[in-house]
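Take a look at the structure set out below.
With one protein chain removed, the remaining protein chains of the complex are shown where they sit.
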Amino acid sequence: MAIIERPSTELEVSNTPSVVAPSTTLGNLRRPVQSTGWKSWLFTVDHKKIGIMYGVFAMIFFIIGGVEALLIRLQLAAPDGKVLSADLYNQMFTMHATTMVFLFAMPMAAAFANYFLPLQIGARDVAFPRMNALGLWFLVVGGLVLNAAWFLGGAADGGWFMYAPNSGPVFSPSNGVDFWTLGLQIAGLGSLIGSINLIVTVLNMRAPGMTMMKLPVFTWMILVVQFLLVFSLPVITVALVLLMFQRSFGATFFDVAQGADPLLWQHLFWIFGHPEVYVLILPAFGIISEVLPTFSRKPLFGYPFVVFSGGAIGFVGFGVWAHHMFAAGLGPVSVAVFSVATMAIAIPTGVKIFNWTLTMWGGKIWFTTAMKFAIGLVVLFTIGGLSGVTHSVAPSDTQQTDTYYIVAHFHYVLFGGMVFGLFSGFYYWWPKMFGKMLNERLGSWNFWLMFIGMNMTFGPMHILGLQGQPRRMYVWTEARAGEGFFNLGFWNLISSIGSFVLALGVLFFLINVVQTARKGKQAPFDPWDARTLEWITTSPPKEHNFDRIPTVHHLDEFFHRKYVEDEATHTMKAIATGEEIVRNEEANAESHIHLPSASYWPLVLAIGVGVLGLGVLYGVPIMVLGAAIVLLSSFGWVMEPSVAEDSDYDPPAGGTSKELASHG
Amino acid sequence: MSRHAMSARNARRVRALAITTLVGASMFLAGCAKDAPQDVFQPKGENAADINNLQYMVFGIAGVVGVIMTVLFVVTMTKFRDKGQPIPEQSHGKPALEITLTIIPALILSVVGVFTFRGVFDLAETKDTELVINVTGQQWWWEYDYPVQGDWGIDKPIITSGQLVMPAGTKVLIRETSRDVIHSYWIPALNGKRDAVPGRIHTLRLHADNPGIYAGQCTEFCGLSHANMRMEAVALSNEDFATWVKNQQAAYKAPQKDSLAEQGEAVFLNQCVRCHQVNGLKKPDGTAAIAAPDENVYAGAAPNLSKFMSRNTFAGAVWDLLKKECRGNVWDAKSEEFGAKYLEGVSADCLNEVDLRRWLRNAPAMKPMYADPTKLEPTDGKYRGMPYLALSESDIDKLVAYLLTLK
Partner (left out) sequence: MITTGSKYFYGVTALATIAMVLYMLFVNPNDIGTVALGSLASAAALLGGLTSFTRDSTAHTAKEAVATAEQPAPAAVWPLIVAVGIVMLVFGLATNPIVFVLGIVALVAGGVEWLVQDYASRASADSTFNSQLRGRLLHPLEFPVAAAVIVGIIAISFSRIMLNISKSAGAIVFIIVSSLILIVGFLVALKPNMRGRAVGALCSVGAVALIGAGIVTGISGERAELVEAAEEDHYSHMECGAEADKYFDKHPNNAVSLKSATLATITVRDGKAVATLSGLDTPVETVTIPRSNNVQVLFRNMDAEEHRLVAELGEKPVADTGVKEKVEQCTQLTGEDQVNVLTLNIPKSSEAAGPYKFIVPGLEGQAIEVYVP
């Protein structure tokens, strides 16, 4: 397209006025159907690209949240620290938790779910591809709104749990909490949209022959997580809306002078908050339920038990929220009931640990980095889970709650559990996603530094908590630190040093990623001799995933296509390699493959919602503008067909175009 | 390197790590602070002791399970590493084993559950209360008021702050609430914590076996100076407590005429009485000087300073009123001698003048509070915390002399 166009001055004289076919005078009204370049990422609806973008954003927020944590640990390395003021410290711990939970952990799980769930069930994409993109952009807009507060008057400073009445306009006068409520509402909407999408995908788009009890465990765990989200996100949305109306529009939902009860916020928050922790951990459980069998060369021990215990955790998880409120004055009846319920939920979790260990038992264990991280999860989650059981005893918990002992518990289950599971997923699935193998030596450094760093940082916190150091304090003093060499000061210092070792471990991962991108080893289609459907694709998979949708006859279908069991000796005989199976699929590729086209609307709609949210803070005219953008882009979306017209392609499709031809 | 050899090397590393971990863990468990003032494993009263018994039970079980699981992990990883064996039998599970492994933890937890259930209700018992004290949390200090209870000699309500004085060996019930945001009252040696929620009254039992001073901290995030909101429970023998009660109810002793303290009284009437109440203090015209914190402080109250020097911490129990040399005498005194030492209060030669003066000079510089007069719009122009008063050094001298008479 020339910058300056001049109309042609030629005049062709033709004898018969012909009806001229419409030409491409539509300017920028074409759909963004490019398959390369930045536009192909910004407007994509392909689940794989969306998954990668979720992962990239999650990683960015992981680093931001990690820096916030390092600052916290620097402040607490010595008594009466001067690194952060009280105000800044309060903002730091609030944003660290909010960023890690909502902007790193949930999106990273969404990254894996988006990329691999359709592949694992033998589908070409999710049920609602544009909605999938919308979920991603809601996350990005929400994360930006949340973190914009740093530059616009101070971030939220009431803790990630934001208890009322401290969160009200009187006690938190800066705008930080407003940005927090808005950012979380937007990000929460994104997760809700994604959850409905994935539920419909799993229920409706499985490959032929794949019954529910042949679903890979990762898919099962993700499905349970989506149901948890569907039922818990609305609760926190309600709480956030009530808080937003109190702060911005003068409502009195949490105003004690008007008769409100501050415990209302706590109940609303924790009814969401407890299922949320299962939302965080179950995807990691799912990942290692794929990794452990693959590298033990045996199927998962007790597949039905693992699946049903996942469902049980999800279900019972809605009945234990008040264990976060044992000291909140609920009265002995409620406390006793929730205490017993919390013990009950330890049982299905324990079942899983046994099943994973028994999967390895009798196996042929191959200690790749992915496997190390998976085993690390099992070990560290056991520790975290056991400390969790000590909390379930309510009277004991009234000593432990709001101290560093709780911080130790949830970091063991979240970092040692969830983050290790995610890293296991990185190393396991990187070859499939990017066609290159992550370096195993760097991976080893990555793992050991993270393992040692994690234990150094969070192990001492058990002692700190049980010896009386409460949470959320911007300084600690010698007066309460006890005597002796191993006093609270010593352990605080060890913990701070450990956090930097941990950061170094994460750095090694990033180095590994960059190194691999530059000169990584090419990955075969099936580097790990794996078991599930996502490996019956090229590395990386083609845009349409499978050349031919596989028909499923077994759980671990891929493994059964490679090996048969010799009836007499019970040994496994290889009948095909992964490479051969993929080439075979290519040779029998289907001829008509329909894929949805990219679209502007999800991004525009997400930006509109962002503007609408900011309008709550900055004035009604901006709200009106935001509402107008939302309204118009919704209608634009609805009236746009899912597949772009031929005339949108350049040159038009159906000819010698290199673009994916769309038929019908 | 072959997969084989790599696995062998990794298995050796795993073993090395397991041993290091076990050694580290034992060092860990031994490496605790001695006499950490807020240690939850050193109960000093019957409620805390009940909790401690439950704690030992469940920590013990968790510890045993932890050791068993560790051994299981290490054995699994070493025994079944890739030694070149063929792909193993693809067993899918043994339902009988799994059901057993589900039932065993369920049984263990049921036992724990029964004890827990009983513990919860035992600790919630309030019928046999012997003394009631009302506790009110406020950003960032604690107020105590003792309602009239004739059995204990409390004929007029007493208001103090910072240090909760109670009789030892007595079932004391505190009724907690808050004036602004949620706080939490926690004296680990005496009981678990209970949140102080505005608009609600929560009860908590405190029982100290012996006289002594027991440290505590606010444990619910309450804003800027949450870290600077501490308290102590001071347990006295019954006689000592009766003495203390009588002293708190004793009439106000005006300072000697023409002393520095009398000039300090004038400064106090000028500046401090806007928020701080001293019972019995009279204005120059003879009428009672009644503090009006409801007009100056958002939450409507400020610490009552009558008998200020009968306690030995101030400003939310963050700073000592006693000099370092004298502090040990009281804080580390043996149970039998503690009461007498505590009742001595703070005298001029033991006063921590440095910190007290710093506080009077510029309180917001010592403790982050919302006391900037230009930023009081969200709270209708009222303070949250003590403001900077721009007192001259001579005024501070006078005030210190006056405060020393409040005993």
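Each chain gets a letter, A and B, in the order it is written, and its residues are counted from 1.
Please note the rule applied: a residue touches a chain if its C-beta (ideal position, glycine included) is under 8 Å from a C-beta of that chain, and two chains touch if they have at least 3 such contacts.
Values in this document were obtained by computation on a predicted structure and should not be read as measured data.
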{"item": "Contact with the hidden chain (one of A:G329, A:P348, A:G421 or A:P460)", "value": "A:G329"}
{"item": "Option touching the unshown chain, where B:I61, B:L173 or B:V346 are the choices", "value": "B:L173"}
{"item": "Touching residue (missing chain; options B:V112, B:A301 or B:A317)", "value": "B:A301"}
{"item": "Hidden-chain contact residue, picked from the options B:T70, B:S91 or B:N134", "value": "B:N134"}
{"item": "Option from B:V75, B:V114 or B:I201 whose C-beta touches the chain left out", "value": "B:I201"}
{"item": "For chain A, residues in touch with the removed chain", "value": "1-12, 14, 17-23, 25-29, 256-259, 261, 264, 329, 331, 631-632, 634-636, 639"}
{"item": "Touch residues of chain B, complete complex, unshown partner", "value": "126-127, 129, 132, 134, 136, 143, 145, 147-148, 157, 159, 173, 175, 177-179, 197-203, 288, 290, 292-294, 299-301"}
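Just so it is clear, only the chains that are shown with their structure count from here on.
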{"item": "Chain A and chain B, separation of their C-alpha mean positions in angstrom", "value": "38"}
{"item": "In the complex, chain B residues that touch chain A", "value": "3, 6-7, 10-11, 21, 28, 30-41, 48, 50-51, 54-55, 58-59, 61-62, 65-66, 69-70, 72-73, 76-77, 80-82, 85-95, 97-98, 101-102, 105-106, 109, 112-113, 116-117, 119-121, 123-124, 180-182, 184, 186, 188, 191-195, 197-200, 202, 215, 217-227, 230, 298, 368, 375, 377-379"}
{"item": "List of chain A residues in touch with chain B within their complex", "value": "85-87, 90, 158-159, 163, 165-166, 169-171, 173, 256, 259-263, 296-299, 301-305, 327-329, 331-332, 335-336, 339-340, 343-344, 346-347, 350-351, 353-355, 357-358, 360-367, 372, 375, 378-379, 382-383, 386-387, 389-390, 392-403, 455, 459-460, 463, 466-476, 479-484, 486-488, 490-491, 563, 565, 570-572"}
